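Of the protein chains in this complex, one is absent; all others appear in place.
A, B and C label the chains in the order they appear, each numbered from 1.
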Amino acid sequence: MNTLAIHAPVLLVAVPLLGAFATPLVGKLGQRARNVFVGLIVAVTAALAGLLAADFFAGTGAPSVYVMGGQGWSIPLPSGMAVPIRILFEVDGMSAFMTLITALVTLAGAYFSFSYWRERSGGNMYFSLLLLLTAGIFGMELTGDMFNFFVFLEITSIAACGLIGFRVWLKRSQEAGFKVMTLYTLSGLFVLLAVALLYGQHGALNMGYIASQIGTLGVTLIDKIALGLLLTGLAMKAGAVPLHMWAPDAYGEAPAPTSAVLVANSQASLYGLFRVLFTLFGIGTSLSTNGWILIVFAVLTIFVGVTLALVQSDIKRLIAYGAVSQIGYMLLGVGVGLVRRASLVAGGASLGAQADALDYGFVAMQGGIFHMLNDAACIGLLFLAAGAVTRASGTRNLEKMGGLAHRMKWTSVFFIIGAFALAGVPPFNGFASKLLIYEASFKLSPFLSVIAILSSIMLLAVFVKAFQGAFMGTMRGLDSVEEAPFGMLLPMAVLALVVIAFGLFPGFFVDHIVTPAAKALWYGRDAYIGAILGGG
Amino acid sequence: MNVGNFPFVIAALLVAFGLYALLFKRNLIKMVIGVSLVETGVNLFLVMLGYRAGGEAPIYTFANAGQKMVLPTPQALTLTSIVIGLATTALLLSFAVFVHRHYGTLDVRKIKELRG
Amino acid sequence: MRKVALLVAFLFVSAFLLLAATSMRPFGTPNDAAMDDYFISSAQGEVAVNNVVTAVVFDYRGFDTLGEATVLFTAVIAVLSLFRKLKEDEQWGDER
Partner (left out) sequence: MNQNGMSVIVRTVTRLIYGLAIVFGFYVIMHGHLTPGGGFQGGAIVASAFALLLVAFGAAGVKGRLNKKILQSLEEVGALAFLGLAFAGIGTAFFYNLLAGSGSFLFGASVATGPNSGIFNAGGVVPLMNWAVGLKVMTGIACIVIVMLVGARKEETE
């Protein structure tokens, strides 16, 4: 490993932070200088994420640790101690996978914003908040410390709400900002309370150490209460029904490129949820219960998300409810995996052998995790296309749009690609991951599979109707509409290429990126603890 | 004196009062006060975790020799959490100002453009 | 209907919290203080600081403090951005 790859985890947080702190100062030099600076920071961040992922996926797959301060980055325990005392970052397959998603979405969102925000006020602060949001998401995905996770969660909450309320001239954005901030704070406080309970119980804050303590001492009542609080808080932050009230407002009222990054934010909370369920509480008797809780969340989320998408006439709220329903698919895949894993653990089977034989639980996990990447790409694409449309037409109301495809050819092509991918139509990426989820959940219970397939079909109908109304037909009084500028089309094109590439060659990506991530959750718990405490 | 875990119950009650204000009050400012109360309760709970019976503050400047010291970590965490609470409250109050500017009221029953 | 649901949620969460509080260990007797005893015994040797809390805040858990400073920075930027001066053409109600 070279020096840059060693320091990549911490640089992934530190570089966007540097950018965020310096952006208002650089912005004094003018808009062009600021755009160059922000573009450079975002590109460097994405390159670091790529480096980290390439380094990890080419390696042995063992988790790597980066310790802040102390005698050196590789020494998690001081001599003679059994407790890690410093904050550390731990990169395993799942973290490396999540950083890739975040880097992709941020890259597209930030470059799209350069054109989107050109004639608007407050650009310096906008890009500063965007970089802070990115830094927070990376921190959540990489950290190995419970309290540090909470701190990054709060950074993303505040930055996200700043961005949601950024267009102060919109009545609804202020209402959404207040509502979302209240719920984000509440979810953050639930997480903090859980961290406090775990600290009181185990005297440490490191995830690996707490996991090993729970493994040796057994799950006590306090641990269970902490698990309940973490589940509630993180499910709320991820936007799972019945705690989803904030999600459509947040996605709908935020500026379009930010909505795309907010999806990555929700997925980071989902990552936290999976980390808690698989690593922290990966053993014990209540595993199966946790899995069924996830499945109930999932079915409700899919169903409610799609049903409410049916009645929307606002293009961004429509996509927002689509995004809510997709969170359900991820929860479904991983929930099925958790239930199956619980029964295997109870039966005393070796989890590693099951993964190599591609047990249906493992396939479900692959599907759920692969769907996170696909969802980020296609929802991101849809939000960007919607942003281009609203910017050109000046309205978000689908009933006032019509015939936009005559003027906005490329945007309409990108919108339909995103819509098909979201609904799981074959040549696109949504199909690849949803197929894995359908297959695997059918083996647990056909009912789950039927709900998932029916909801996908309904989602397709919703989006085809929206496309028909907004892009097809005759032009309706929107004569001044022009195609989006090149600066907006390029990020959309990149995301569309990703959508198509993942749809055409799913096998390659599943083998090289998704399987290590799924294995990290499926049987990586001992390795995760062993990387910190030694032995394993 | 043995107090059992009575202090923790006080912190839990504080959190519950905050939640009550957040859920059942109809004024945005009162809701912010509720959020603040929840934060205070959690901070109180956090800092109480560090107390060791008979301990003094973990600072060596002019300390008594051989004295037990309370745990330093919860104090550091509480400091962080207080600053986060300050940031949250500031942002929430700013949003309340702007909601009032747009809707002319702070009553949540009259602020409902975002339903469904 | 809404009020009943809220009341049920409130009572449920409160009961949960009280259960947590009553089943905690007694006040003033930490379960496991290995990490904190390490801080107390080695802050002066490693960080050369008399105030152990400051040693934890700025050295052992310095990264949290960076995050905390970032939270404050974020809040300042967010509040300033809400109260910023708008451009002429940014009309109230324009959805672009």
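The definition used in the following text is that contacts are C-beta pairs under 8 Å (C-beta built on N, C-alpha and C of every residue); 3 or more make two chains touch, one makes a residue touch a chain.
Everything quoted here is computed from the prediction, not taken from an experiment.
Undergrad: Among the chains you can see, which ones touch the chain that has been omitted?
TA: Within the full complex, the chain not displayed touches A, B, C.
Undergrad: Among C:6, C:34 or C:72, which one is in touch with the chain left out?
TA: Looking across C:6, C:34 or C:72, the contact with the absent chain belongs to C:72.
Undergrad: Of A:17, A:295, A:385 or A:481, which one is in contact with the hidden chain?
TA: With A:17, A:295, A:385 or A:481 as choices, the missing chain is touched by A:17.
Undergrad: Give me the subunit B residues in contact with the hidden chain, please.
TA: 57, 59-65, 79, 83, 86, 90, 93-94, 97, 100-101
Undergrad: Can you list, in ascending order, the subunit C residues touching the missing chain?
TA: Output for subunit C: 44-51, 53-55, 57-59, 62-63, 65-66, 68-70, 72-73, 75-76, 79-80, 82-83.
Undergrad: Suppose we count only contacts with the excluded chain; which residues of subunit A make the list?
TA: These residues of subunit A touch the chain that is not shown: 7, 10, 14, 17-18, 21-22, 24-25, 66-73.
Convention: only the chains that are shown with their structure count from here on.
Undergrad: Between chain pairs A-B and B-C, which one is joined by a greater number of C-beta pairs in contact?
TA: Ranking A-B and B-C by C-beta contacts puts B-C first.
Undergrad: Suppose each chain is reduced to the average of its Cα coordinates; what separation in Å results between subunit A and subunit C?
TA: About 22 Å, centre to centre.
Undergrad: Determine the centre-to-centre distance between subunit B and subunit C, using the mean Cα coordinates as centres, and give it in whole Å.
TA: 9
Undergrad: Can you tell me which residues of subunit A touch two or more of the remaining chains?
TA: Touching at least two other chains: 147, 151, 154, 158, 161-162, 165, 168, 171, 193, 200.
Undergrad: Where in subunit C do residues touch two or more other chains at once?
TA: Residue numbers touching two or more other chains: 17, 20, 24-25, 30, 33, 35-36, 39, 61, 64, 67-68, 71, 74-75, 78, 82.
Undergrad: Using the touch definition up top, name the residues of subunit B that touch subunit C in the complex.
TA: Subunit B residues touching subunit C: 2-9, 11-13, 15-16, 19-20, 23-24, 45, 48-53, 57-61, 69, 71-73, 75-77, 79-80, 83-84, 86-88, 90-91, 94-95, 98.
Undergrad: Can you check the complex and tell me which residues of subunit C touch subunit A?
TA: Interface residues on the subunit C side: 16-17, 19-20, 23-25, 30-36, 38-39, 42, 59-64, 66-68, 70-71, 73-75, 77-78, 80-82, 84-87, 89-96.
Undergrad: Once bound in the complex, which stretches of subunit A touch subunit B?
TA: Subunit A residues touching subunit B: 147, 151, 154, 157-158, 161-162, 165, 168, 171-172, 174-179, 181-182, 185-186, 188-189, 192-193, 196, 199-200, 205, 248-249, 253, 308, 311.
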